[in-house]
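Excerpt of the complex: some chains, original placement.
Each chain carries a letter (A and B) given by its place in the written order, and its residues are counted from 1.
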Amino acid sequence: MESVIIDKLKRDKILDLLKQGKRLDGRALDEQRPLIIETGVIPKANGSARVKLGNTEVITGVKIQPDKPFPDLGDKGILICTAEILPLADPHVEPGPPSEDVIELARVVDRGIRETEMIDLHQLVLIENKSVVGIFIDSSVIDSDGNLFDACSYASVSAVLSSTIPKYDIKDEAPVLVEGVTSKPPVKTLPVSVTMARIDDYIIVDPTKDEEACMDARITITTNSAGNICALQKGGGDGFSVDQLFKCSEMALSVGTKIRKKLEQLM
Amino acid sequence: MTQLMSEDGIRCDGRRVDQLRNISIRVGVLNNADGSAYIEFGKNKILAGVFGPRDVHPKHMANQDTGILRCRYHMSPFSVTERKNPAPSRREIEISKVLKEALQPALILKDFPRTVTDVFVEVLQADGGSRCAALDAAAVALADTGIPMRDLVSACAAGKVADRIVLDVNNEEDQEGQADMPVAIMPNSGKVTLMQLDGILTSEEYKTCLQTAIGGCRQVYEIQRRALIERYFESGVQ
């Protein structure tokens, strides 16, 4: 009961500030929190990154290993992108099978990478229809303060950029690891996800947990290096006007450009 | 590979770029559900049944301050080319969430604290755009229960195929086309309550695509309206 009252008070406070063009943490409406990217944090993985977006923190590891291709996709490597919120990241997360929120998070991060065609999967075939390279990108949220979508996305992209692909020879139709020889992953473009929240009539970029608690709706837009819009997911219990959706796409492009510059430094 | 568009702009199923597939909706098709609808949307065949507002079990999941909405989008094993495992996939769980969030703005759940309204959608045969068709049926099924609603919800996708923006992407276009953008609106307020995008669009195309989809939603709305009128104000149906 109390939490309902407090949520209401918080929303009033946040809305008051928004009317003055301000946010609780002093940011402008279209301003992201500081983004810190560190790669190579898990040396045993083929690639890894630790990303802090404000107080939200994610660790992503990339594992690369031979696999069988999916049926009917024998000319492509495998790309699997997951995300989970560790129970130590948030007092409300319970261990166990993933909630629908976590499944959505993982699938939105996955689509951002898949739909931009960041990685040229055709270059990951070892023997057509039989053996391919699989890239597994697993993100773990270790501290949650809102906007897990972007934090996981940046960590996933950074981890891929930092990774090296082992070389495999083919012996008796089976891949055999060639020690000490690696290559960079075949990256074609850099996907950048930008998540925005609508509170009343205001659109804010990169919402914190407090802002998410009182937002009306949410949208995540992923753009590629060419400035195209490649993936989008609306969430939350209310909607957007068409004008707001136009505005969101523009914000996603302009904010995305800044982030992309950060990511390009990892290449 | 299928040729998705002829030189004079006719799509692989014979439609123009701005043309919907055939849609038919029947309301009140189930006896046990409090509200129900059946939609055929192209080759999609989808059933929606709603129970509620009703008591929540287990009770600790009830919310003192508002009613809750649950939604389950499920595909029959025989609905797709390769037999589908009946257990819900991650894709189905995500779509269930997206549909719930698309319907929620149309409901006034605060008026029904401690209750749940359950929307069950079964895709009997899947074609491109099944989530939009599911949503169209679910909104009508909700209306069929008599629960007060702010508005209906009408959904339709647009997309990019053979470098053109097209309305209502079918299965082949979804598989081999360039972009798919499912959209739902509340037709009276114009609010967009569902929107997703997979594929690559320029900024301009994005805007055109969204407006194309909304145009489709408005056409769907007319069909939904007619189905409800037929059910409630005309005789001898069902």
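In this text, contacts are C-beta pairs under 8 Å (C-beta built on N, C-alpha and C of every residue); 3 or more make two chains touch, one makes a residue touch a chain.
Treat the numbers as computed from the prediction; the structure is a model and nothing was measured.
In terms of the labels on screen, the copy numbers for the complete complex are A x3, B x3.
Operating definition for what follows: only the chains that are shown with their structure count from here on.
Chain geometry summary: the mean Cα position of subunit A and that of subunit B are 27 Å apart.
For subunit B in complex with subunit A, the residues that touch the partner chain are 64-65, 90-91, 93-94, 96-98, 101, 104-105, 181, 185-186, 189-203, 206-207, 210-211, 214. If you check the complex, the residues on subunit A that touch subunit B are 1, 4, 100-101, 103-104, 106-107, 111, 115-117, 219, 221, 224, 227-242, 245-246, 249-250, 253.
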